[in-house]
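Not every chain is included here, but those present sit where they belong.
Order of writing sets the labels: A, B and C. Residues in every chain begin at 1.
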Amino acid sequence: MEWIAQLFPALRYDFMQNALLAVVMIAPVMGLLGTMAVNSRMAFFSDALGHSALTGIALGVALGIDQPVICMLAFGLFLALVITRIKNANTQSADTIIAVCSAGAMALGLAILSRGGGFAKYSQILVGDILSVSPSDLLSLLVVLVAVVGLWFYLSNALMLISVNRPLAASRGIPAAVYEYVFVGVVAVAVMLAIQWIGILLINALLILPAAAARNIARNMRQYHLLSVGIALVCCVGGLFLAFEMDIAAGAAIVMLCALAFAATYLVRGRLGGR
Amino acid sequence: STGEETPRARLQVVASFYPMALLTERVIEGVPGVALHTMAQMNTGCLHDYQLQPRDMKILENADVLVYNGAGMEGFIGRVAALRPGLKLIEASAGQALLESAAHEHEHEDGHEAHEEHHHGDANAHLWLSPKRAMAQVENIRDELIAADPEYAQVYRENAQAFLQELEQLDGQVATLLAPCQGQGVVTFHEGFTYLLEDYGLYQAGLLQTDDENAPSPRYMAELIDHIRQEGIAALFCEKQYSTRLAEAISRETGAKIYTLDTIVSGPGGRDAYANAVLQNAQTISEALKK
Amino acid sequence: MNHNHQQGLCEIKIKELSVKKGGRQLLSGISFALDCGQLTALIGPNGAGKTTLLRALLGDLPYRGRIDYVRYDGRPSRAQIGYVPQLLEFDRSAPVSVLDFLAAGYTGFPVFLGVPQKVRAQVEQALGQVGCPQAIDRRMGELSGGELQRVLLAMALNPLPDLLALDEPFSGIDQRGLKDFYALVAHLRDSYHMSIVLVSHDLQWVREQADQVVLLEGGRVAAAGAPEAVFGTPAFRQAFGEGE
């Protein structure tokens, strides 16, 4: 380990080592899930989940359940299923439905909060920071990583066909609704868990930006996945060191790099044979 | 003043934010080999929901002692404790009787006992704004620093003694300033000054708190306006870091004037910064309440 | 293509099918049967309900009435369906190549890891069959109208379905392709004992090739039976004018 610390002075700090391990595990998860989230026009899905996390907690407290994380998770899953259910009725575009559900859930949360107190102690749950990841968090992240990658082998083909055209996928015997519910369920769980460690801004950006950047230039699924995961990894690791050197917030640095990656792929897209 | 640039001091003391730094600085001045660092320097409000920055983490990584306000102000303290088990934590507010967070004050006014169960747990953390409480905080800081660094116990004791004397003087000045206002109710827009008011014989007659997650209900606003009219309250106190829009709406409706107080979470620093700010607040209040 | 259909589906019975949507009765009282090895042509004026009927058959629309898939031994069965929609609306910016699309339909191997050589060969063969081998590495969104129709047909034909439902599959196809396709459909019906439903406005070809013709008009079956019989009915003359 000595030579690493020699090469990267930042890694002399424990918190940087932990943060590095954390992003190296989160980036592939978000890069993978992001490919389909973008394909399904769910760019604000995790944003909606994140913003309504407090509503879950508030509801739990109001109902007298004293397990804030469980309430949060349950409410997130519930919201994800409602969004998917309404989306499948096909009356509105996905983003509209996400906006409606998100606004409704947030308003409910604010209404509960404005009636009675006792929530402030929980609101810290939501201010995750990649710099304060603990070794036990790393273990949970590893579990999430393994689970998501494993699932991806089974889900990705079907999700791709569904995202191209739903009735066509259905005609080939793919139970589209089931796959979609499983997918949004996985995203919901991953988001609600990770939010405690990395915060909402970072989560939403990591889910969408690398995939969107990859989409600018990818011509097939393999390139799309490779680029999405690759960009997520590079931006996360790079952002962490950048934040350390420049003394800016780590999440902000990572997201800015992701946005730059998007800008770069957007500008070269014509030349590489994308659209 | 990040940890890595300065030559490694014997004892690295970290203050969680500006007011803690002001108090701690006076206790450690002149102790050889002690360096003081301040976290959250760029934050200009209270620490509610503060997110740790790389700068803070670097400071903490080398720290031996962390002085923090406590009472729920630093939500990140649990994470820090978990990450740095060896770090000595000094909670300045330890052992003090805390006031309940007054965010839902109005339910008391209505006399609705039924709402009691809502008030579990949230304490008002803004102790540093009252000199009386600050004195207790200084004593805590002194005792714990001595425990951490017994070699220089004498210097800490002398420093604290001198500072406490100044604070006592300040206490007297504030008491004199506020004496004419005894028993008066004050309406504020952040729960920062409840301790100051209670400690000097005034009381918090109304509180309207807003932030991203908290908006008042129109009913509560109406009750507050009624209350202000009934009691003839003529002054509304905003804080310099927070919006004055709601205060202006109430002012338009009741004719009460708006004054600005300082929560002392940011400023120029210096030996007298704390006393000056407190005195300024007391003067503002006393002037506002003068008939 | 060595699927043994003797054990498979035998007949599809549609009984009193009706579909309501947006407050309008789109289909009502539809009853007929599709036999294996038969080509059934759905004809009728624009807006008659042909597409709606196909989508109900696929289970893509809620309907009243019954659709029974029956096996040789009379037991109910599930059918493998190949479907070419009239208009494929899809996300043209998706980074999905024709190879990805077909490979994901043909096999379970996750295409995000790349497509194995064997599957690629299979896709190449299928594209050759529909006369569109050059499109294999293009993105789906880059296909011309006719190329897309061909790719969709390649999708529908593999694995070999029990029921092939084609909604005006040849409308954007060029003249040479048309002949090949008509030959392909005839070949499929004859060799694989497959049930084919086809919507078409090409009455000439329907008359020559279909085993059964169902004429829809305003959401109802106006006439059904052998081509000659249907083409002689007053309903047919009313729908399509005196000519033909």
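Quick notes
Methods note: a residue touches a chain if its C-beta (ideal position, glycine included) is under 8 Å from a C-beta of that chain, and two chains touch if they have at least 3 such contacts.
Worth saying up front: this structure is predicted, and the values here are computed from it rather than measured.
Copy numbers of the protein chains across the entire complex in this file follow the formula A x2, B x1, C x2, with one of each shown.
Here is the rule we go by: only the chains that are shown with their structure count from here on.
Take away chain A in thought and the touching chains that remain sort into B | C.
Spacing of chain A relative to chain B, judged by their CA centroids, is 37 angstrom. The mean-CA centres of chain A and chain C are about 40 angstrom from one another, to the nearest whole unit. With touch defined as above, chain C holds no residue shared between interfaces to two or more other chains.
Contact of a single residue of chain A with at least two other chains is seen at no position.
Residues 48-55, 57-58, 60-61, 72, 75-76, 78-80, 82-83, 101, 103-104, 115, 118-122, 213-217 of chain B are the ones that touch chain A when the two sit in their complex.
For chain C in complex with chain A, the residues that touch the partner chain are 55, 58-60, 80-83, 85, 88-91, 93-97, 99-101, 104-105, 108-115, 137, 139-142, 152, 155, 165. For chain A in complex with chain C, the residues that touch the partner chain are 35, 39, 152-154, 156-158, 160-161, 163-165, 167-168, 170-173, 214-215, 218-225, 275.
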